Each structure stands twice: as structure tokens, then as C-alpha cells.
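Heads up, one of the protein chains got dropped from this complex, but the rest are sitting where they should.
Should a chain be cited, it is by its letter among A, B and C, assigned in written order, with residues numbered from 1 in that chain.
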Amino acid sequence: MGILIDGDTKVICQGLTGATATRLSERAIAYGTKMVGGVVPGKGGQSHLHLPIFNTVAEAAKETQPDASAIFVPPVTAAAAMIEAIEAEIPLVICVTERVPVLDMVRVKSALEGSSTRLIGPNSQGVITPDVCKIGVMPERPHTPGRVGIVSRSATLNYEAVDQTTTVHLGQSTSVGIGGDPVYGMSFIDCLELFFADDATEGVILIGEIGGTAEEEAAAFLKSASSTKPVVAYVAGINAPTDRRMGHAGTVDVFGEGNVTAKIEALDTAGAIIAPSAADMGTTMRKALGGR
Amino acid sequence: MGILIDGDTKVICQGLTGATATRLSERAIAYGTKMVGGVVPGKGGQSHLHLPIFNTVAEAAKETQPDASAIFVPPVTAAAAMIEAIEAEIPLVICVTERVPVLDMVRVKSALEGSSTRLIGPNSQGVITPDVCKIGVMPERPHTPGRVGIVSRSATLNYEAVDQTTTVHLGQSTSVGIGGDPVYGMSFIDCLELFFADDATEGVILIGEIGGTAEEEAAAFLKSASSTKPVVAYVAGINAPTDRRMGHAGTVDVFGEGNVTAKIEALDTAGAIIAPSAADMGTTMRKALGGR
Amino acid sequence: MNLHEYQAKELLKTYGMPVPPGIAASTPDEADKAAATLGGTAWVVKAQVHAGGRGRAGGVKIVKSSKAAGEAAASMLGTRLVTAQTGALGIEVKRVYVEQACEVAKEIYLAALVDRSIGRVAFLASSEGGEDIEEAAAAAPDKIHKLVIDPKTGLNDTDAKALAADLGLSGETADAVATAMAAVYKAFLENDASLIEINPLAVTEAGDLFALDVKMIVDDNAIYRHPEFEKLWDEAEVSAEEIEAHRHELNYVPMDGNIGVMVTGAGLALAILDMLKDQGGEAANFMDVRPVATREQVAAGIKMLLANAKVKAILVVTIGGGVLRCDTIAEGIAIACKEAGNHVPMIVRAAGTGKELAELALNNQGVQVTYATDLAEAAQLAIIAAGGT
Partner (left out) sequence: MNLHEYQAKELLKTYGMPVPPGIAASTPDEADKAAATLGGTAWVVKAQVHAGGRGRAGGVKIVKSSKAAGEAAASMLGTRLVTAQTGALGIEVKRVYVEQACEVAKEIYLAALVDRSIGRVAFLASSEGGEDIEEAAAAAPDKIHKLVIDPKTGLNDTDAKALAADLGLSGETADAVATAMAAVYKAFLENDASLIEINPLAVTEAGDLFALDVKMIVDDNAIYRHPEFEKLWDEAEVSAEEIEAHRHELNYVPMDGNIGVMVTGAGLALAILDMLKDQGGEAANFMDVRPVATREQVAAGIKMLLANAKVKAILVVTIGGGVLRCDTIAEGIAIACKEAGNHVPMIVRAAGTGKELAELALNNQGVQVTYATDLAEAAQLAIIAAGGT
């Protein structure tokens, strides 16, 4: 039945009354997502999209017992919104906000410690279990219920993987965007663990990119994992412009971070099947699952 | 591949700039319908939904060679729009306008004589070949590509038949709303002929209602038709309120018109399979096609 | 819309159709005076209701004095006339028409209507006119003569005379019938009629014609071209709830059962009535909501159902399409329940566009409803909620 969300997942939206949140929540509802409320400070007691609005996540949690919160607020209040959701013990928090300051995320990451909340994002396109539940900004098309789990740092490469797995008639169990920001919630590893334990998922497509060490960590995890499900990996940026680098990229190099070749090697060595290009994610998985 | 429309059908919209026309044309385009232009007197030369606007159907026909025109204009100009499209020799004209005066339709019907145009409607919800082309106001959901042709005088009963054939995994080849008005374009018979000749259509659901003699005429046609495709019929209104009748209904009775029992008997005798109720159209067709 | 006999006659007279002198009256006294004003020795007093079959039901009386005219009017005005076409409740008589009686040698049936099967205006005529035309026609359909008019050429005098000949008429009478047909055809087109029925068209011993009774229906969809008809909308004759329904663009017909029904789409509404009946239930009404309905219009419709003491359960069936959304219906239900209470069980079957938003709306507004997943279940639940079969 996919990971993280299902047909019974009750969802609130922080920032529901915003234009994008309104449009996308309306579409999520039409898609089948069980929206139960919204949180907009100062608008408590009102109603929007036929959903009750609360001033705080705590109130919304008390009245609607949500399983998840979708955060659609501006960057300036995103960290506070995430921390509020974490403190209200919302099991799953999905933050689609782009451009959240990294030191704000350091505080959010700290708030996550010892909490039972799973945070996805920020800068996530969301999570979708096709035809069952969708939280985030991804389009409905061309998602199809199916066999492949997808986890990606890049939203558009994720859509590409969705399109390809639909085209080769594999479909998706669940597709997760963990976001491309430096500091973020759930990792590749967290998602791989869930996908490996999920009956509906027969294989996982993992999409990384230049920067950070998330792919290397995923590789280390894969090496020790007992799952036999195939993992197809693609890492973007092997020919990325070096840019005019200052200290940062240099410092990154101190740790060996950000080197795509190294990421690919690590994943390859760990047993992942490397997709030759971004156009081959679907066909590579198709072969890995025994198709032609 | 269904009847009347396909993936190559080029469509113009008369009245494109109206709010409903805009919304539905945008959705039609996203659905795959090949829209090529709009006709809005006085707005020629402008552009709307990225489509060129023409002052007249004749200009639009010259510039875009449309296969079909969708008419989304108010009742007051609907007849003129239909006649204009007929005179411009648009092969297929679909008029969704409701409440067109009946004497206007007498004039339209007269304009149709000797023309090669096929008119659908007025007061039609349109025509859809699922996942290929959609012209009209019907929703996308729950249409699914499939085996059953649907032709109906009632839009909502048509949607019901779509829902049911999707639920029983038959899907639709093409669904046509011929409209519930007294005087209209294509008849049940016209559509049955096309469905019988269509490879994709394995059976036809015909949905009639009280009033007129269209069902009786369809029955007479069926009796003489050589097709072996099953036709499932449902006729609504057997328990319709008699209303407080004045002359009209009485006069109708002079012709034996409008009697649902007679319609059902005629269709039954002609070999149609009568659906026991509006809830049974899908399952009845399923059985007729050899399913359980 | 239906025109009253006196309104139709007044209109046809302007096109040259001969009609007997007559005056409408709303009180017995007015009827008395009308007869006196008209002069003559015999009058016909006729209840002005929108239903056929008045004669047999006592809605047409011949009187020989103005006093008797007043008495005939008194016997009709304020009573509910029940004819074969009114339903059991009948229609209250608010007005009578007092007309000079004329001697009749022959009663002809003549009607112009839109022939649906060919999409043209047609004349129907029979030499056997009178109250029993429908039965007569059923018994001997070959006695009904038909003339279909090509809209490009209009009514042809030769064809009209041929029809008159078919009725057994000749000479000046046949010419008069042809002239009358021309008048009817012109009136038909110019007034967007969907029916003009003259029955009987009387032929006097002298060979003169008189339209003795006229039924005329004007196309509702063309009323915008005839603002003069809007004024004739006879609100006095229809029930308060029908006026309310008309005001909110709801297609509403009261019925005899206990299940209040609101459906989006006339065809589906008819199907629901059939399903209720099949399963042993009975609708309290027919109510069809147009795709362009607003939530306020929906609310008005639901309030009508809630206000009806006969209604023991309400069944709402909606399929959202590209124009109408289920949540519009839901919002209307919520508004109605907030204003008029939620005191009868409400069964809702929503499908298609806006289904999920509809459920949210009802839930959020605290409106108690039972959801049905398909039509059969919807009908069944409504019947059970209304007290079973």
C-alpha cells in the first residue's frame, strides 16, 4: 500500500488560505486526500475549502487528529511552522516551502531530535501514493498505481522517473520528494527502509544530485541492508559547471562531498543499479524487475 | 477508435472567450483535444488560450480547417451560430447551449437539409472518446477507454452509464450526448449506425426518456439492423409525474408519443436488452458482453 | 408557458381568427355584468384553468340569462376544478370567461404544433372535433390529418385547402379554414408557440368559423423575445411552492409520496422516481436542478422540501460535471439546513466533480447526512429513512 501515507491519512494544511495552498489542496481533495483542516494564525474559526481553520497546529491536532500536516507558508515563517507541527506531535510533516534559511533548518532539525515526527522537506514537492493520497505540489498526471518506490532530491527528476515508470507500465507505489536543501528531514535511508518493508514496492528508484553526502550515506546503508529489492540510482551533475567557486565548494571537497563520480561509485559498489542517464531510469528498473 | 472524433480531430470553439467556454476548452486541450481556434464576432485577430480568434466561422474554417466546432454561446445566438457553422460546412457541430427556442431549431434543422454537417445537440453535454478527445462539458472522470458506446438524451444518466461501465471494467469507446430538446441534430439511429460500424465498440448503451418518438424510431431501426452488437436500453420516466397537463401532452398522446412503457416495449421487441433500472446499465452490458 | 383561453383568443383575434365575443370575470357579479354587456340570449361560462377536460368536470356551463351567468361563475370561482388532466387536487378557479354562445353545425379539430420527429411545424386536423378528440384519435387514427410545413416556403394555401378538403369541407368554408390556418401559422411563428390547439373550431349553419376553445403554449425558452407574456404568468393559479421553485429556476412538480427528491438533471431525476417506485417508495416531488444553479437556488429547493410536512426523508442525487459541481449542491444543502433545520433524514449520493469537496462541506457545516455509493443504494436508503415500504 505504499509508504508514509494511505487512504486514511488525515491531513491538515498550514497556510491553507494562500492561493497556491488553496488550489493544490482543492486538487488533493479531489484526488482523494482526506483533508481535515487548516492552520492559519488569526483566522481560527473560519472555514476555507469547507475545512475548519484553526489558529494553531495544537488546536487543529486536538480537534481533527491529523496524521500529517502539509506546510504551505512563506519562507519567513516556515521554520516556526515546522517546529509548531513537531511540538504538536504531528506524525508526518511535509514542508513544500522553498528557500528556507539553512540556519532555520538547523533549529528545526534540533526540534526533531527525540520527537516522533517525520519531517519531509523543506523544498519538497511532497509525497504521493497514486490514486490514493497526494500531499504536495506534484501534478496528478502521469502518476499510476504500481510497483516502484521513488525517492528524490529533485522534484523535476522525480516527475521524470514517474513519467518513465508509468510509460514502462510499472507505476509507482509511493513517490517521495525529500527536497534538495542542505539541511532537511527524512533522508534517502529513511525512505529506503520504509520501501524495503513495503509489500507494494518491488524496487526503488533513488535520485540524487551533486552536493552533500546523502548518496554516500545511502550507499553505506544499502551495503548493509538485507533487502533484495533492486535499487536503481541516478545522480545528476557529473558534468555540472564548477562555477566560480569560493571557499564553500573547496571546503566541501575537504570532506569529499559533492563529487558525483564518488557518489555513483559508492552506490554502484553498494549494489545499486546505476541508470546510464536520466532518460533511462524507467527502462533500467523495468529490466531490474525482469521485464524487457 | 470510437465514433465521430479521434486524436486528429481539429476543433474550433464558437464563443471561446466566455468563462465556461474558456475553462472547459482549457481542460479539453489538457485532455488532448486538438483545439485550433475560436470564433467570437468582434474579437477577430485576438488570441485566447493561445488560440487565434476569428470573427466568423468561415474565416476560421479557411485558416484552420477544423473538423468540428463546439458551440458555447448564449441561447439568443445559438441558432445563428449553428447555421453559420453549417454554412461553413464544418463536418461536426456540437452545440452545448441549453434553452434554445424550439422554432430556432426548426430553422437550424432546415439549414441542415442537404448539408454534409452532422449536428449534435443543442443541450448536448458533448462527445468524448476517453483519453483521446473530448468536446463538451462532461467531466474527465470517470471516463475510461473501452468497449461500450453510449448515446443518451440525458447528460446525467450518461455520466451514470459512464461511471457504471468504468466500474465493471468495460470502459467506453465513445460517449455521445444527443441532448434532450424536442428538435435536435443527430439521433439515436445516426449514432447506432456509427457504433455498429465501429471496431472499438462491442456494445451500445442507449438512454432515452419520456417524450418524443426517438426511442420508437431507434427500435424500428434496430429491428432491421444486421449488427449483432448488444444494445442495452434504459428509458427514464415510467413513473414520471403526469403534471397538470394542458393541450400539449394530450396532443402528444394523439401520436402515442411520450409513453415510456411503449418505448420500452418497442425496444424490447426490437431486440434491445432492457436495463431493469438506471443503476443496472453497466452490469446489464457486462452480462450482455459475456461477463459476470 | 400556458396561455388561458381568453388570453389566447385575444391574441389570435389580432391575427384575424374569428372568435365569439367574450369577457373575463373574477367575480359572479362581473360575470353577470359581462353577459349583459356582451348581449345576446345565451352565454357560455368557462373556468379559466390550465387543464383540458373542463367540460366533463363542470367547468363549462351554458346559461340563458346574465343572472344565470353570475350563478354559474359563483359555482366555479374559488372551487378546485378536478379534470382528467389536473391530478386529484385539481386547480383553483380564479377567473371565468363569459362568451356569447353560438350555434354549431360541425366541430373541427385544428392544431399547430412542433413535430419533434421531423423538426418542423405541423398542422393536425380532424373533422371529429370536440372534447373527446384524444379518444377519437386513438380509436381511429386515420381520421387525423397532418400537414407538415417546410420552414423555407411556409404554409402553402393549396396545401391548406387540401387539408380542409380532407375534413370534408368545401367552398367558402374550406377557404375560411385555409385562412384560419394561415392566421394560426403566423401567430405560431411570431409568438414562439409550441402549440396552438383550436378544439372545437366551430362551423355554424351559415358556414362561418369560430374558434370556440383555444389552448396555446408558448415556448418557455423563447419568452425572452416576448416580454408581454411574462406579465401573463398566472401566479395566482399555481401553488406558492411552485412560484418559489420557478423563482429559483428549479424544475419542480409536486407529487404524492413522502420522499423529497432533488436531482441534478431531468433524466436522472426521472430515473430516481422510477427506482423509488420500483423499490416500493414514492417521491413527494420531482425536482431538477440546472447545471448553472447557484447554491442559493439549491438552498431554496431544499428548504421547500424541508417545509413540506409530507416529506419524511430527503434524497439528493447529484453527478458533478464540467459545469455543475457537487459542492455547490452541498453548500446549498448546508445553507438550507442552517436556516430550516435538519429534521428529516437526508440521503446524499454525490459523484463526479466536487464529490469530495461536497462531503467536506457537509461535514464541516455539521449537516447530518447518510451517503449512498450508488443509485440503487440511494433509493433504498431513502425509502428506509422515510419509514420503509
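Rule of thumb we're sticking to: a residue touches a chain if its C-beta (ideal position, glycine included) is under 8 Å from a C-beta of that chain, and two chains touch if they have at least 3 such contacts.
This one's a predicted model, so the numbers in the text were calculated from it and none came from an experiment.
Enquirer: If you put the missing chain back into the full complex, which of the shown chains would it touch?
Expert: Looking at the complete complex, the unshown chain comes into contact with A, B.
Enquirer: Any idea which of A:C133, A:V176, A:A236 or A:A288 touches the chain not displayed?
Expert: Among A:C133, A:V176, A:A236 or A:A288, only A:A236 touches the chain that is not shown.
Enquirer: Looking at A:I71, A:I86, A:V100 or A:I120, which residue reaches the missing chain?
Expert: If we include the chain that is not displayed, A:V100 is the one touching it.
Enquirer: Touch as defined at the start, partner being the missing chain; which of A:I71, A:A85 or A:I207 qualifies?
Expert: Result: among the candidates, A:I207 touches the missing chain.
Enquirer: Name every residue on subunit B in touch with the hidden partner chain.
Expert: These residues touch the chain not displayed: 26, 29-30, 32, 35, 47, 49-52.
Enquirer: Across the whole complex, list the residues on subunit A that are touched by the chain not included here.
Expert: 20, 23-24, 27, 75-76, 98-107, 109-110, 125, 136-139, 141-142, 152-157, 159-160, 163, 180, 182-184, 207, 209-214, 217, 234, 236-251, 253-254, 257, 276-280
Note that in this section only the chains that are shown with their structure count from here on.
Enquirer: Make each chain a node and each touching pair an edge, then name the shape: line, ring, star, complete, other.
Expert: line
Enquirer: Name the chain whose C-alpha centroid is farthest from the C-alpha centroid of subunit A.
Expert: C
Enquirer: Measuring from the mean of all protein Cα atoms shown, which chain centre lies nearest?
Expert: Of the chains present, the most centrally placed is B.
Enquirer: Express in whole angstrom the distance between the two chain centres, defined as the mean CA positions of subunit A and subunit C.
Expert: Computed value for the inter-centroid distance: 62 Å.
Enquirer: What's the distance between the Cα centroids of subunit B and subunit C, rounded to whole Å?
Expert: 27
Enquirer: If a residue has to touch 2 or more other chains to count, which residues of subunit C qualify?
Expert: Residues 353 of subunit C each touch two or more of the other chains.
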